[in-house]
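Note that one protein chain is taken out, while the other chains of the complex remain in position.
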Amino acid sequence: MAVTEVVAGLHPAGIEQEKIAEMIKEKFPEQVIDVTNFRDQVAVIIKKNQSFSILKYLHDEPVLSFDHLRDLTAIDWSNKKEVRFEVVYNLLSTKYRHIIRIKAQVPENDAKIASVVPIWAGANWHERECFDMFGIQFVGHPDLRRILLPEDWEGHPLRKDYPLKGYEGDKDWPGFIEVIKRSQELKEFEWHD
Amino acid sequence: MTFKHFIKTITFIEILKGMALTLRRMFSRAVTIQYPDERRKIAPGFRGQHALSKRGGKAKCVGCGLCATICPSQCISITREKGQVTKYQIELLRCIYCGFCVEACPYGAISLTGNYEYSAYNKQDLMMTKEKLLSNWDKYMPGTKGEEYYKKFWRPMSEDFGTPPGQAMYGGKR
Amino acid sequence: MIKMQEPEKIFETRELNVNMGPQHPATHGVLRVVLDLDGETIVRLTPYVGYLHRGIEKLGENLSYFQALPLTDRMDYVSAMSNNIGYCVAVEKLYGIEAPPRAKFIRTIVGELSRISNHLLWLATHALDIGAMTVFLYCFREREWILELFEMICGARLTVTYPRVGGVRNDISQEFIDHLVKFLAEFPSRILEYETLIDQNRIWLKRTVGIGVISAEEAINWGMTGPTLRGSGIPYDIRKFMPYDAYDQVEFEVPIGTAGDTYDRYRCRMLELRQSVKIIRQCLEKLPAGPVMADAPKFVLPPKDKMLIITHPVNEIAYFIDEKACKGCGMCLRACPAKAITGEKKKPHKIDQSLCLQCATCFVTCKFKALKIIPGGKGQPEEKLVELSAQPVADEFKKAQEALVAHFDFIKKGPKVPEGEVYVATEVPKGELGFYFVSDGTHKPYRMRVRSPSFIHAGCLERLCKGHLVADVIANIGTIDIVLGECDR
Partner (left out) sequence: MNMANVISPSTVDALIKFGIDVAIILLKIVIVLAIGLLHVAYATYFERKVIGHMQVRLGPMRVGPHGLLQPFADGIKLFFKEDIIPAQADKVVFYIAPIIFMAAAMVNLSVIPFDANFVIADINVGLLFIFAMAGIGVYGIFISGWASNSKYAFMGGLRSSAQVISYEIAMGLSLVGVMMMAGSLNLSDIIRAQGESIFGMYAIPQFIGFIVFVIAAVAETNRTPFDLPEAESELVAGYFTEYSSFRFALFFLGEYIAMILMASLCTICFLGGWTLPWYVLKIFPFLSYVPGVVWFVLKVYAFFFFYYWIRATVPRYRYDQFMAIGWKILIPVAIGNILLTGLVKIILKEVL
C-alpha cells in the first residue's frame, strides 16, 4: 500500500519566455515567423512544415523539457489574416515552471499539420476535437475521428463561416425526423387488442 | 504480513469500526426534510421566479430593454406602445436565473423572488406576462422585503468600490 | 521434446462487446464506453463523448465577456464557483485589471468551498460505484451544507454566477462568516467519518490499490492535471505554480501520491479536503476590509446609486432635445424603443412627451449632447422645457448622467479589449481549467477556448483500464473525476 505524503516543495522558476523564443529562433531560424508578447505571455508563430521537430525539440531539450501540453487548439482567422488557421500549443514544464505558446500557421487549402501524439499522448483528444471543430487534418494521428459531434455532422462549427445556429437552422436533425416518421407509422398500430 | 496486520485481518477491526459508526449514526437525528410538509428556509436574495417591482402601485419598468439585451439566454421580450410597456414577457423555461437582468436594470424594476415552486402543465403557463410578474411582486416581496432586496442584491453600488462601515469580518474563534 | 498439437478449432470465440452508457449508473453522466471483453477482462475500451455538447465555445464567441459568465456555470456544474473564478481570472488578465484584495480573499474562500463540495460529490459517487452507499449520503449531508452557504452569499445553490470580472457580485455577510466558521469547526470530524468507513476497509483497499496505475512520466505525458496527476507524484498545482487570487498569501501544502493508483488519487483528494479547510481558515483570518469590485471604470459595471437621481426621480424627469445642438443624425430616432422621437434627417428631432417612457436610451445614444435630462420636467409644456433646459446643470446631476451613459454602454456593448491573446489556467477541483481568449479588439472574444480537465481525463480512460476487469472500469471512471458537462462543453 502506497503512502501519500504532503509536500510543499516547488521547483525553481525556469527560463524566461523571451529567452525560450530566442532559443527556438536560433535552432530553427527559417521557421519562426514572428514572436508576440501580450500581457507577459509570449507566443512564437512558426511555419507548419517543421512544427513537429520544433515541438519535439521543446519536449526533449533537457533545459526546456516542456513535458506538459496544457492545451492544443486552433484559431480561424477567416479573412483577417493571410493564413487562415493557426494551431496553438500551450506548453508548460512541470520541472522548471516555464511556459511558452507556439502557434503554427496552417493555410486553408492545405489544412494539414503533423500530429504531436507521439510527443504528448494527451494530444490525442485535443487533436480530434480540433479536427472536429475546424477540419484541420493531423497527419500521423492514430484515430482521427469526430469526437464531440456525431460522425455524420456536416461542417466544422468553430469555423467563422459556420453560422451560430448551424446551417439551415430551421431544419430538423435527422434523428428527429426518424422519430416523427416512426411515431406516424405507429399511430396506425392498434395498441389495445 | 506482520503479526499486527494478521490480527487486524482476522478480527475485522476496521469493518467493526465502520459498523460502530453506522450504528451510532442510526440513533442520531436524520437530516431529511419532509418536503411538502416542511420547507427549508431560503436565504434572502434567492434567485427564483421573477417579479416586476412597483412604486406607488405602478410598475417601475420603463421598457428600456437593457435586461433583454444582457440576458444571455435571450428569454425576455418587451413590446412598447404609446408611451407604455404593453408586453413584458419572460420565458421561464429558457431563463437560467443568472440574475443579470437585475444587475442590468438601471431602474431597479426587476427582481428575483424566493419562489421556486411554479410547475405547470403547459408551456403557456410558464410564459410570465407583465401582469403575472407584477402580481409576483405583491405576493413574494410584501412590505419592506422588496426594498431590502434592492439594498442588498442590486449590485454593484458605490460601497462595493469602497470600504463601507460594518463590513463583515472574522471575529476570531468561537 | 513433444510439440503440443494445436487443438481443433470447434468453437470460435470472440470478445463480448458491451455498451456501458450513455445511460448507466456509474458513468457519471452521459459518457458512453464501449467495452470489448474477454470474459471479464477488458481488451479494448473506447469512450464516446459529446452527448452533452452545447457549443459553449461558439456561444462564447457570440456573447460579450460579461454575458458569457453564466455559460461557465454549466460546464462543470458540480463546482460552478471554481469555473466562474477561472473565467473571471482569465478575463481580468485579458483586460489587464486586478480584483481588490478583499474580493480575492472572498473568491479564494468560495473557490475552496467549491473544491470541498466537488470532492465530496466525487467521493460520494466514487464510493457508491464501489458499493459503499452510506458514504454517499454522509457526503451529501455536508455538501448540502456548502450549497446552503453558497445560497447565503449569492442566492443560488448550484449555478452560482457569483464572481464577476473585477471582483465579486456582492460582499459577504456576517451571517455567512458565522456559518462558515461553524462549518469549518465541524467538517474535519466529518472527514474522519468517511475515512472510518472506507479508508482502511479491506474491501476498499482491494478495489483501489493497484488499480489504474500510471507512472508520473506517463501521467504528465497524457496531460493529466489536478489530483489525478498528483496521485502519481508530480506536485503540479497551479495554485502554487502560478498563484492567482489570494493563493500566494496563504500557506498550504500540495498532497502527492507515490504509486499513482486509484487509492493514491483517493488519498490525495482526502488530504486536499483538509488543505482546503486550512486555506479557508487562513483566508478568514486574513480577510481584509475594502472594496469588492475593482476600480476600473470601463471594465466593470458602474455603481447604480450614482445614477439614482435620474433613475429613481423624486420629481420625475423629462427628456428634451436641444434644437441648437441636434444635428438630425437619426441615431436617437432609431434607438428609441417607444418610437417617441420624430423628425427628418438633418433637421432637429422632437420628442413626443406623451409617448416617452423616460428610459434614457436616446440620451445615451446621442453623440452631440443635444439631449437634455430635465429634472422636474415631466408633464411640463414645451416652452417650460426650453426654459428649464437653458438652466445650468448641477454637478451631482452631471455625474449621474455620466454614470448612466457608462451603464448603458456597458450593458449594450461591454468593454472593448485590446488585440491580443491570453491563456490563463486555474486549479479547479478536477485539474487545470484553462481559458484561452483571442481578442480582435472588439467587445466580444474572437476565440474562446476552454481547456477542460474532464475532457483530457476521459481520454486517459483507455490507458487506465486496459487489462483490468469490468468492475475496475467503474473505479477508474470514478478516480479520474469527470463531469460530462465540462468534458463536452
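When the chains are written out, they are named A, B and C in that same order, and each has its own residue count from 1.
The rule is short, and it goes like this: contacts are C-beta pairs under 8 Å (C-beta built on N, C-alpha and C of every residue); 3 or more make two chains touch, one makes a residue touch a chain.
Quick caveat: nothing in here was measured; it's all calculated off a predicted structure.
**Q** If you put the missing chain back into the full complex, which of the shown chains would it touch?
**A** Even though it is not drawn, that chain still touches B, C.
**Q** Touching the hidden chain in the complete assembly: which of C:Asn201, C:Ser232 or C:Gln275 does that?
**A** C:Asn201
**Q** Check each of C:Leu158, C:Met242 or C:Leu469 against the chain that is not shown and name the one that touches it.
**A** Of all options in C:Leu158, C:Met242 or C:Leu469, contact with the hidden chain holds for C:Leu469.
**Q** In the whole complex, what residues of subunit C lie against the chain that is missing from view?
**A** Touching the chain left out of view, subunit C contributes residues 16-18, 24-26, 40, 127-134, 136-138, 141, 197-198, 201, 203-204, 206-207, 469-474.
**Q** Footprint of the hidden chain on subunit B, which residues?
**A** 15, 18-19, 21-23, 25-32, 34
Assume only the chains that are shown with their structure count from here on.
**Q** Counting only Cα atoms for the centres, state how far subunit A is from subunit C in Å.
**A** 22
**Q** Using mean C-alpha positions as chain centres, tell me how far subunit A is from subunit B in Å, no decimals.
**A** Averaging C-alpha atoms per chain gives centres 38 Å apart.
**Q** Quick check: how many Å separate the C-alpha centres of subunit B and subunit C?
**A** Computed from C-alpha means, the inter-chain centre distance equals 17 Å.
**Q** Name, in rising order, each residue of subunit C that touches subunit A in their complex.
**A** 49-50, 53, 55, 57-59, 62, 93-94, 96, 205, 209, 217-218, 220-225, 231, 234-236, 240-241, 252-259, 261, 263-264, 267-268, 271, 275, 420-423, 425, 432, 434, 436, 438, 440, 446-447, 449, 451, 455-456, 458-460, 463, 488-489
**Q** Which of the residues in subunit C end up touching subunit B in this complex?
**A** Going by the criterion above, the answer is residues 63, 66-71, 73-74, 102, 134, 138, 141, 144, 148, 151-152, 154-156, 159, 161, 167, 169-174, 176-178, 181, 193, 196-198, 200-202, 284-285, 287, 289-293, 295, 300-307, 311-312, 337-340, 352, 354-361, 404, 407-408, 411-412.
**Q** Please give the residue numbers of subunit B that touch subunit C in the complex, ascending.
**A** Per the touch definition, subunit B meets subunit C at residues 9, 14-15, 17-18, 21-22, 25, 31, 42-47, 62-66, 69-70, 72, 78, 80, 82-85, 96-100, 103-104, 106-108, 112, 152-164, 167-171, 173-174.
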